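And now, subunit A:
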Amino acid sequence: MALIADYLVQGCQMLLMLLLAPLLTGWVRVFKARLLRRRGPSPLQPYRDLFKLLRKEVVLADSASWLFRVAPYLIFAALWVAAALVPTFAGGLPFSWTADLIAIVALLGTARFFLALAGLDVGTSFGGIGSSREMMIASLAEPAMLMMVFTLSLLAGTTELSSVARFMLTAEVGLRVSLGLALLALVMVAIAENARIPVDNPATHLELTMVHEAMVLEYSGRHLALIELGASLKLLLYISLLGCIFAPWGMAVVGEGLTAYLIGVGAYLAKLAFGGFLLALFETSIAKMRVFRVDQFLGAALMLGLLGALLLFVSRSL
Partner candidate 1 sequence: MNDVGFSAVTALLVVPASTALLLVLLPGYRVGARLNVGAALLSLLAAFTLFEARPDANLYLRVDDFNIYLIVLNNLVSFTTSVFSASYIAHELDTGRLTPAYLRFYHAMYQALLFAMNLALLANNIGLLWVAIELATLITVLMVGLYRTRAALEAAWKYFILGSLGIALALFGTILVYLAAQPTMGEGLPAMAWDRLLAHAKAFDPALLNLAFVFLLLGYGTKAGLVPLHAWLPDAHAEGPTPISAVLSGLLLNVALYAVLRFKMLMSANPAALAPGPLMVILGLLSLLFAGLMLYRRGDIKRLFAYSSIEHMGIITFAFGMGGPLANFAGLLHMTMHSLTKSAIFFAVGHISQVKGTQRISTIRGLTVTHPTLGWGLVAGVIAIAGMPPFGVFMSEFLVVSSTFARQPLLALPLVIGLLLAFGTLLWRVHGVAFGKPDGGPAAPVQASILPLLAHLALVLIAGIWLPGPLVAWFLHVAVLLG
Partner candidate 2 sequence: MRGLAFDIAHLLAGGMVVVSFLLLYQDRVYALLNVFALHSLVLALAVGWQAYIQEAHHLYVTAGIALIFKAVVIPTALHRIVQRLGIHRTLEVVGGVGRDMLAGTALVALAILVMLPVTAGADALAREDLAFALAVVLLGLLLMVTRQNAVSLVVGFMSLENGLVLAAAGARGMPLAVEISVAFSVLIALIVIGVFLFRIRERFDSVDMQAMDTFREGRRK
Partner candidate 3 sequence: MSEEVGFAIMPLPLLLSLPLVLLAVGGYAVAAAHRPGCSRLVYGVTLTIAAVTLGLALAHLLTAAVPATLALPLGLPWLGAHFRLDALSAFFLIVANLSGGVASLFALGYGQHEHAPERVLPFFPAFLAGMNLVLLADDAFTFLFAWEFMSLSSWALVLAHHQDPANARAGYLYLVMACFGTLALLLTFGLLAGPDGGYNFAAIRAGQPTPGLAALVLILALLGAGSKAGLVPLHVWLPLAHPAAPSHVSALMSGVMTKVAVYGFIRIVFDLLGEPVVWWWGGVVLALGGITAVLGVLYALMQHDLKRLLAYHTVENIGIIFIGLGLALAFQANQMYSIAALALTAALFHVLNHSLFKSLLFLGTGAVLTATGERDMERLGGLIHPMPWTALAFLIGAAAISALPPLNGFVSEWLTFQAILISPELPQWLLRFLVPAVGALLALSAALAAACFVKAFGITFLGRPRSPAAARARETDRYSLSALFALATLCLLAGILPGLVVDGLAPVVGLLNGGARLAAQYSQPWLTLVPVGEVKSTYNGLLVLLFMALSGTVAAGLIHRLASNAARRGPAWDCGFPEASPATQYTAGSFAQPIRRVFGSIVFQARERVTMPPPGDSRPARLEVELHDPVWERGYAPVANAVVAISTRFNYLQYLTIRRYLSLVFGALVLLLLGMVLWR
């Protein structure tokens, strides 16, 4: 019985992620608009877009291959699974041991891999631009992310997220420099990975500046819908990751019962709202940078992550 409940919770979580993702995107848009003194669309706009896209027919380029048609589902699946593995309102879910943080990073990598391939598939110059820049960015962002993972796992002694969260709740954490560095690194990576300003601009279609949009330029209809949904899932993933690592308060543990779950959900939603707000604030207060400044931006992130890990490696035995 309990087991079934646990599986139920797991399922809820997966669905929750799927449902919340567009909302978060809309939420961020709203905030940005408000900060720019615009009224902006309603937070539900992304859902409308998705449904419209889903109903539209797909226009495939003549030179598109089967990979082009399979990729969206693959990307969506990888991102969804990755997102589902991040504890949101409850930790210690039955499948939380399926993959640890490193595996989640790698799953994001899988999604990126196929997205970049899809960008190259049609054989247009824009797709190429997008893919090559995306991979360049990723080649720095991923190591930075992993360094952050090192720092955590050195502290918590594990790379398995719910255990990390559980550890972060305990008193022995305290305030640590390396944690701060890790947080910074993670934020920078999150910005880069989600194609936000200053690294990329989700709203632009200016050829020379776009990265993510350039890759998906040829997509339309349901494929585009899946990719958009995937993108927002990714955003959600990162914010909930930040939440469950650096602000694990209020998170329930499996089997604690409904009230705990409800508290958890509430806390989680609050975290998301706050995160979205911060993101919007950040995006509006900074200008987009040149593509070849991004490497310095992310190089800094990598160095911060490495520094954090090093500090721990050294201070561990002190």
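FYI, a contact is a pair of C-beta atoms (placed from the backbone, for glycine too) under 8 Å apart; a residue touches a chain by one contact, two chains touch by 3 or more; residues count from 1.
Per the selection procedure, all candidates are chains of the complex that A comes from, given by their letters.
On a predicted model such as this, the values are computed, not experimentally measured, just so you know.
Every option in 1, 2 or 3 belongs to this complex, yet subunit A touches just one of them, candidate 3.
Contact residues of subunit A toward candidate 3 in the complex are 14, 54-63, 65-67, 69, 73-74, 76-78, 80-81, 84, 95, 97-100, 102-103, 106-107, 109-110, 112-113, 116-117, 120-129, 131-133, 135-136, 138-143, 146-147, 150, 153-154, 157-160, 163, 205, 207, 217-218, 221-222, 226, 291-292, 295, 302, 305-306, 309-310, 312-314, 316-317.
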